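Omission of a single protein chain aside, the complex is shown with its protein chains in their original locations.
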Amino acid sequence: MFRKILVLTLLAALLAGCGPAVAATQSPSTAAPIHVQTEAPTAAPTVAPTPAGVTLTDGLGREVKLASPAQKVVSLAPSNTEILFAIGAGSQVVGRDEFSDFPAEAKLVASVGGSMGKYSTEQIVALKPDLVLAAEINSPELVKELEGLGLTVYYLKNPTTIEEMYKNLNIVGQLTGHDTTDLVNSLKARVAAVDAKIATVTTKPSVFYEIDAPAANKPYTYGPGSFGDLLIARAGGTNIGNTLKDAYPQISLEQIVASNPSIILLGDSNYGATAEAVKTRAGWSGIAAVKSGQIFPIDDNIISRPGPRLVDGLEQLAKLFHPDLFK
Amino acid sequence: MLRIENLCVDYGLRRVLHDVSLNVQSGEVVALIGPNGAGKSTLIRTVSGVVPARSGHVHTNGDDFRSLTHIQRARYLAVVPQAVSLPPAFTVWETVLLGRTPYLGFLGQPSQADEDLARRALERVHALEFAERRVGELSGGEAQRVLLARALCQSTPILLLDEPTAHLDLQYQVSLLQLVYELAHHDHLAVLVALHDLNLAAHYADRVALLVGGRIKAIGAPREVLTSELISDAYCLPVQVVEHPLSGGPLVLPG
Partner (left out) sequence: MKPTPFFLVLLALGLALILSLAIGSVFLSPVELWDALRGQGIQTAMQILWDIRLPRTVLVALTGAALGGSGAAYQGLFRNPLADPFLIGVASGAGLGAVIAMSVKWPYSFWGLMAIPMAAFVAALLTVFIVYFLARVGQTVPTTNLILAGVAFSSFATSLTSFLMLRSTGEVRRALGWLLGGASQSGWTAIIAMTPYLIIGLGILTLSGHALNLLQFGDDQAQQLGLNVGRAKTVMLIAASLATAAAVAFSGIIGFIGLIVPHVMRLWFGADYRRLLPLSIIGGAIALLVSDVIARVVLAPQEIPVGIVTALAGAPFFLWVLRRTKNQGFW
């Protein structure tokens, strides 16, 4: 009896191994037919569709082909939504994830879900997009699922530097038929301006950036490898979290006290954290930033969302760290 | 008939049955008596195959039980355990039908013949009227009779009962043992019944086996085994054995 079951189990394992052959012959092509819309022109200049279409390799190594720039885009991440609107493709966005809240017009676009990583594929399909723009917060399984439904998906990998962010802007520009040269140039100029002033700086204030503090003596901060860490350094500050190992580590109160930061940034001000509350925390009163009152709320989205607002973040940080240089 | 030869059983490092030999012929009731912890239940569990024996043999009609499959053994030997912690949701009918397991196919689907047997078994123990009741609703006596009916369904030549009268009122003790007596003498089963009540044993058994500390101290007719020396020794309590006024058999009284 037992042996029979063993044999059956092995047979089943073989059967399951035949799965890929079946699935491979069933998977449809990734490119969906594109219809060029005759819409009213948007504010930003659009590039005439080139005869050759757009062929790019996305962040998952997939080849993505569009016969002409996408006119109906579903964005699966807030950062993608911000990029789309920033490059002038806002009117081409037909669907966005639940958490896309910038710019304000984005909130008027239909939501397709997204908390806990669960999107309504039905909604996405019903919107009939010619492009779905995914980000690193979306799982490869989701990309595969949408691909399997015949949608064209582009997975935009997170940039690790500001320069890579410009590249992402260019990519999205190509995908949606917008020239991003001017935008990128203006961003570059702003960054260069900050760089120039920071180059003259002699002392860099030590900074503690609080992402979230569910437990007041073990808050989360930015570590090496995160954009927050990068921006703080570029803005002429020293991130006390830089000495830790992870990109989003927890830091203990002891370590904060030992580093004695002169500036505290509250990334969790969006969730109600205030400078007053920090001052009352037990054990925090001896920290330089608390004593001098240098505790500032900051919108974490401009520090963490990998889009053009990172430049806003850089500028705000630089102003906070070196107010004398940035009147 | 049942032949137990030189059975030795260990629980871990402790020997609980020493060289136990005992025969039970068809058509007789052998009562197994002895103080608690003597090994009565262990003996029954070992004979029925639940507890492995360190050494010794259990035969019937030439077949050594060790060479039999579970199903074959279940066709030779049925056990009536004590009616405690039975699953309350099963009906009496469902419970008794389970006795036909050794003869049912893999799926356990009873045939008409199986059902007739079950019905007759229930009639035999006078439990047919509550066949649709759930086991959880039965009294101790009723449940014990149901288990006896189940054992009867197994249609075995050998019947083992493990203290079936414990927890029963006197009238149920008597009616049950009366039935057991009939099964041996009219249906020619070989019956081994572990009992704690010495006088019931004296009354209903053809032979009595006294088990003390895992060893058989005496086997024989009730008057031969139920003597004041043997019983006082076994139970560490002075007893008097007198003649039963009605049956003439031995009557054990403390003191």
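In order of appearance the chains are A and B, and numbering begins at 1 in each one.
To be clear about the criterion, a residue touches a chain if its C-beta (ideal position, glycine included) is under 8 Å from a C-beta of that chain, and two chains touch if they have at least 3 such contacts.
Keep in mind that what you see is a predicted model, and the values were worked out from it rather than measured.
Peer 1: Looking at the full complex, which residue from A:65, A:107 or A:128 touches the chain that isn't shown here?
Peer 2: Answer from the full complex: A:128 touches the omitted chain.
Peer 1: Decide which residue listed in A:137, A:275 or A:325 touches the omitted chain of the complex.
Peer 2: Within the whole complex, the residue contacting the unshown chain is A:137.
Peer 1: Could you please point out the chain A residues that touch the chain left off the display?
Peer 2: 1-2, 5, 8-9, 11-13, 15-16, 19-20, 22-24, 26, 60-62, 98, 111-123, 125-126, 128, 137, 139-141, 143-145, 148-150, 220, 246-248
Peer 1: For chain B, which residues reach the chain that was dropped from this view?
Peer 2: 45, 48-50, 52, 69-71, 73-75, 77-79, 81, 85-90, 94-95, 98-99, 101-102, 104, 106-108, 134, 136, 154
Please note the rule applied: only the chains that are shown with their structure count from here on.
Peer 1: If you average the Cα atoms of chain A and of chain B to get two centres, how far apart are those centres in Å?
Peer 2: Comparing mean C-alpha positions, chain B is 77 Å from chain A.
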